[in-house]
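Every protein chain except one is present and positioned as in the full complex.
Then we have chain A:
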Amino acid sequence: MISLKPRSILLISAIFRVGLILFGEWQDTHVEVRYTDVDYLVFSDAASLMASGQSPYKRTTYRYSPLLAFLLIPNSFTSRCWGKFLFSASDLFVGLFIRIILKQRKVPDDLCTYSMLIWLFNPFTFTIGTRGNCEPIVCAMILWIIICLNNGNVVQAAFWYGLIVHFRIYPIIYALPIIIFLDPCFFRSGTKPLLSDWTSDQGKARQINSELTDKCVVSDALKSTFTRSRILFGLISGTVFLLCTGFFFRLYGWEFLHEALLYHLTRTDPRHNFSIYFYHIYLNYERELSVLEKLISFLPQFIVQLVLILCFAKDLVFCFFVQTVAFVAFNKVITAQYFVWFFCLLPLILPWSNMKLKWKGLCCILLWMGAQTHWLLWGYLLEFKGKNVFLQLWMASLLFLAANTFILIVLIRHHNYGPVFRQHTDLKTTKTT
């Protein structure tokens, strides 16, 4: 049993991250291989261009919202590490928000602590922020949206959602589950929704969920599609997104629209990455892919997202998690930084999983890391030894997808599914047979 207080955990994490940032500065200056992410140099250059009144898009490969460059303007006149401190602070906020979300559901203290530790001391996550990658900001905002929704604060959730979709397109996949989540059975005008506790979810989830489904869906299906909460959420988030996009379009024109938005929607990269599609794209890059081919490659993603949403939207955090894993796994381009998108949600679903660390959990971890390492070995041979191992690398990416699929299925299998909210009226709990 871990007896560390959350404040101590956050303090130790903060000191550790400061140390890593300082070490990173030393390594960059004295060692051939940089600690700092190449992307951080891109952000910093874009920020200094913005600080001098120029477009951040004059920096090649800057494909983010101007907001990010704006946040990093202090890099130019304070310390070039300002951005790293900002990202690492966001990283700490993610740890804090994990605890807040779990405490909202009355998860016991020890489980909350473990969940915080899984994020804060995961080697992948603490290097991400300290190397200068901006994903912790995205993770923090997503978790804050979850907190707002759990508190019934639809307006604030909508504001941050519109902002995060502008900042990083991928959270658009959460739009439909959020709308479904804003169920009128739970979100009523003037009443804070009631969260279902962790203790009440264990072992009874499926039965309770079924009864709620019976009572709510039939009577409300037609008249409750366009409820106040849903309309409010859609209007506010849409307005925030359009305002931000419109404002920066006014400042930076089509270059902003293309680099920050359209590029990500149409991106295909023939260069090797974890995606199963990379070799297919490379082999066909010299010719234009037919509409049918583009549709076929998009269909798996679309179908999986739709089914996951329809099956799990009421358990919003779990829905976010499985959607994100699937989104990354089926994407046409997969880079390692995308894994952070679901790493921040993993600690939130583990208290509802009946999978034990020994040995199923460990097997899943080793399988995922093993598949990744296998891919990296072939990638090393291709990139650093100049061997033609495209076929082997592509097969390794197939294995990586298989591993992701298997682990996703195992997590679904072992998850104690249950809606986040319960009704205000009392329910007679039915006995499970």
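Operating definition for what follows: contacts are C-beta pairs under 8 Å (C-beta built on N, C-alpha and C of every residue); 3 or more make two chains touch, one makes a residue touch a chain; residues count from 1.
Following the convention adopted for this analysis, contacts and distances are computed from a predicted model.
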*Out of "Protein YIPF", "Glycoprotein-N-acetylgalactosamine 3-beta-galactosyltransferase 1", "Phosphatidylinositol-glycan biosynthesis class X protein isoform X3" or "RCC1-like G exchanging factor-like protein", what name does the UniProt record list for the absent chain?*
"Phosphatidylinositol-glycan biosynthesis class X protein isoform X3"
_Touch with the omitted chain, as defined above, among A:14, A:41 or A:180_ = A:41
_Among A:97, A:126, A:274 or A:312, exactly one should touch the missing chain; which is it?_
A:312
_Out of A:64, A:82, A:114 or A:330, which residue would touch the omitted chain in the full complex?_
A:330
*Of the residues in chain A, which ones touch the absent chain?*
28-29, 41, 45, 60-61, 205-207, 209-211, 213-214, 269-271, 276-277, 279-280, 282-286, 293, 296-297, 299-300, 303-304, 307-308, 311-312, 322, 326, 329-330, 382-391, 394, 398, 401-402, 405, 408-409, 412-413, 415, 417-418, 430, 433
